[in-house]
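For reference, the structure is listed below as structure tokens.
A single protein chain has been omitted; all remaining protein chains appear in their positions.
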Amino acid sequence: MSLISLALYIFEALAGAAALGILLVRNVFHAALLLIVCLISLAGVFVIYNAEFIAVTQILVYAGGVLVLIVFGIMLSSRIAGKPLVVTNQYVLPASLAGILSAGILIKLFSEQPFAQQPGALPGNPMNQTGIALMRDYVLPFEIAGILLLIALIGAAVTASSFYSKKQ
Amino acid sequence: MEHTLILSSILFAAGLMTVIVKRNAIMVLIGIELMLNAANLNLVFFNRNNPALSGHFFALFVIVVAVCEAAVGLAIVLRVYKYYQTSIPDQLTELKD
Amino acid sequence: MQNLLSYLIFTPFAAALIGLLIPAEAKKTFRIATLIVSAIQFIILIAIIGNTTPQLGSFQLMEKYNWFSIDLGNWGILKAEYFLGIDGLGFSMIALSVLVMLIASISSWTIDKNVKGYFILLWILNGAIIGTFCALDFLLFYLFFEFMLLPMYFLIGIWGGPRREYASIKFLLYTLLGSILILIVLIALVISVQAPESGDTVVHTFNLLHMSDSANFIFGSILSPDDAWLIGSHTARWWAFLLLFVGFVIKLPAVPLHTWLPDAHVEAPTPISVILAALLLKVGAYGLLRIAYPIFPDAAVELSSVVAFIGVLSIIYAALNALAAKDLKRLIAYSSVSHMGFVLLGLASLTVEGVAGAVYQMFSHGLISAMLFLIAGVLYDRTHDRLINNYSGLASRMPMFFVFVLIAFFASLGLPGFSGFIAELMVLLGALASGSTNELISEGFAFAAAFGLILGAAYYLWTLQRMFFGPFHVKNEIRTELLTDLDKREFGMLISLALVILIFGIFPHVLLDYINPFAQNFADTITESIRLIQNP
Partner (left out) sequence: MGLYYTMPELILAGGIILIVLIGFFLRNKTTNLHGLLTLAIFTASVGYAIFAWSFYKTPMMLFGNMIRTDQFSAYFRILADVAAGLTVLMALRNKSLAEKFNSEFYTFLTGAVLGSHLLMMSTNLVMVFISLELLSISSYILAGYSFNKKGAEGSLKYFLFGSAASAIMLYGFSILFGITGTLEFTSENFTNNLSVNQSMLVVVAAIMAFAGFLYKIAAAPMHVWSPDVYEGSPMPVIAFLSVVPKLAGIVVLTKMAMAFAVTTVPFDWQLVLAIIAMLSIGIGNLSALWQNNAKRMMAYSSIAQSGFLLIGVVCLTPQSMQAFLFYSALYLAANYVVFISLQAFEKNSINSIPSFGGAGRSFLFLSIVLLGGLISLSGIPPTGGFTSKLFVFASLWASYEQTGKSILLWLLLFGLLNTVISLFYYLKIPYYAFLKTPESSLLPENTSFENFLAFLLVVGVLFFFIRPDFLMGWLNTINFVL
């Protein structure tokens, strides 16, 4: 077992454990921390699969952006400080059934599926290629993503601003 | 290499269960992030030998979208919290048949 | 003079449009306008009589314009036409419509609530009814057929009696159920039929005349007579006829689908009752004659015993109900159901006499039922009470009214000299003849129907005895001073109806000249197409 595949196993185990942990913990803040663990482990997995750019984005955007947002959300929406935000579970039986079934079916089908053998290998310098292709083949989604971000930012501001308004 | 797909299945199932089980909007959001990451893992994994890097680009855009969703979603959660003093969807009962 | 039928249909529609512009306060204007509309229609009717020959074996005054024609790729072209025309059946129906509409318009003068809305709806209804009787394109027919629905719903629902909401909803639901059944067949037909002029691309047409010709069915399509699709143990054509039959019989109505009718009649205002009984019921019968029978003659013959049975069942069951009715209007409503049973019986016999009798019955029942409902309305207008047991000895108090009641009741129970007698006699003869000629229905049905006539005599005479004979007496807070005799308007309406009924009772050939060629043609075509279907 090479060092790289050992690292892959460790990252994957960490990510899986963190995901299951989110399911089990009852404190939302703990869940958010576990999500960080899961996301960072996944970033490690991405690096091993030669997707360095995705990994960097994953850490910067998710850990830096989404999680800060979530933690903000937890802090702003929990009752008076000091009490942790604890959630109870509902529909435990049907949900576990759905979860186990979907995982089981997916794993079984994945193991039977011969995935298309894609010819060729990744380009030597993926980061460079990524930059070029982003401005060439993917220029349309790239532009749309820009508009999407603009709309989401204004939208979040509009939606949350009424939080501070005195009316209603 | 199958273990990566097993992980993605587990992430997806855990996300789905979180969405159904947890009675808090923020927890549901976390579950959705898990599902998005399961898809991302798939996309990167399936792109191992693809010189076109389409899976990588898809994953990149998924991350961007996830950020937008999280920002808008949390803003909505905050607003709901202001009116109801709770972020538990089941306790919102203004709209009923 | 080519577009007479269009003028007839669109005069009331145009009036409705103009009526929108008249302010709602001008009640008198509306009352006069409705007379003008009827007068114009009357003049057009006279022009139609002048421009047609009585031997209407085939269609006359045809108007045909392309409505739309849509190219749907390899499926073919979907073509609908604005296609009008009348034969003996259509002529007698539009004549009846114009007459009854005139009476209903005069009768509507008593309406005092929201006059503008009332008359606009009435005009829409008027145009739609005449349109139904003229349309020779199935889609156009269906359009007019549906167009009658909502005005009627609102006319009962807004201007009706105390339980008007229940009655109007019940009317709407029954009729809608019927029109959905018809719609199913309409779609199946337009898929199965091609116009004879279609060359390489199939032209799917709504033309009723093309649909009535078995040669126009696309081979292998669902309703094609040569390659039968089986649904259950019957052909698709059998089912299609059954759907059409049920759809139209709801409107007719026949037992057991008649239950909406007594409620609707009891709640509807007098003029609407008149239109409902005299015209709307005829639309159901007309649909059977114009659509169900000519298009599916094979299935019609197969089911003729069922049709006859339902006809006789309606005659007897509704007569028994009428015997038990306490409300005068309910009694008349059940008598309508009973008399419409004769139309079914005559139709089921498929003999020339039977069919002609059925059409004559449609015409004569239109006039008689209009008169009966006017009579019920006269009483209701005065006392707001229609319970039979609350009156007795009215003959001495309202002698002129009593005379018209006598005429109407005797006409309805089929006394010789009135038009109802001719119609019912012909139907019975046709039903009897069927046993010896085409052997479609047994003579038993004719005897049972005759028994129904006796029941009819019984409930009318009993009602006369209870309400009009004996010493004058009213119950339940009915103020006797309200019971005045007929005024001029009522007298005018009743006398004209009575005269028309008498004329058509004494000189039946006036109308039979129009009806007989139609009936002959109808019976011949059906026999011929059955022969063609069986040995192509």
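Think of it as A, B and C in the order they're written, each chain with its own count starting at 1.
Quick note on the criterion: a residue touches a chain if its C-beta (ideal position, glycine included) is under 8 Å from a C-beta of that chain, and two chains touch if they have at least 3 such contacts.
Quantities reported herein were computed from a predicted structural model and do not represent experimental measurements.
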Taking the whole complex into account, name the chains on display that the unshown chain touches. A, B, C
Option from C:Phe91, C:Phe147 or C:Tyr360 whose C-beta touches the chain left out: C:Phe147
Full-complex contact with the absent chain, from A:Leu8, A:Ala55 or A:Ala152: A:Ala152
The missing chain sits against subunit B at residues 12, 15-16, 19, 25, 28-29, 31-32, 35-36, 38-40, 42-43, 45-46, 50, 54-55, 57-58, 61-62, 65, 68-69, 72-73, 76-77, 79-80, 82-84, 89, 92, 94-95, 97
What residue numbers in subunit C mark contact with the hidden partner chain? 67-75, 78, 142-143, 146-147, 149-150, 154, 157-158, 164-165, 168-169, 172-173, 176-177, 179-180, 183-184, 187-188, 190-191, 221-222
Missing-partner contacts on subunit A, residue numbers: 105-106, 109-110, 112-116, 118, 136-141, 143-145, 147-148, 150-152, 154-155, 158-159, 162, 167-168
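As a working rule, only the chains that are shown with their structure count from here on.
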With chains as vertices and touches as edges, which is it: line, ring, star, complete or other? other
By count of C-beta pairs in contact, the leading pair of chains: A-B
Centroid from C-alpha atoms only, then distance subunit A to subunit C, rounded to Å. What do you get? 71
Compute the distance, rounded to whole Å, between the mean C-alpha positions of subunit A and subunit B. 7
Show me the residue ranges of subunit B that touch subunit A in the complex, using the header's touch definition. 2-18, 20-24, 26-27, 29-31, 33-34, 37, 40-41, 44-53, 56-57, 59-61, 63-72, 74-79, 81-83, 85, 87-88, 90
Residue numbers of subunit A touching subunit B in their complex, please. 8-9, 12, 15-16, 19-20, 22-23, 28, 31-32, 35, 38-39, 42, 45-46, 49-51, 53-54, 57-58, 61-62, 65-66, 69-70, 72-74, 76-77, 79, 85, 87-92, 94-96, 98-100, 102-103, 106-107, 110-111, 115, 117-123, 126, 129-130, 133-134, 137-138, 141, 145, 148-149, 151-153, 155-157, 159-160, 162-163, 168
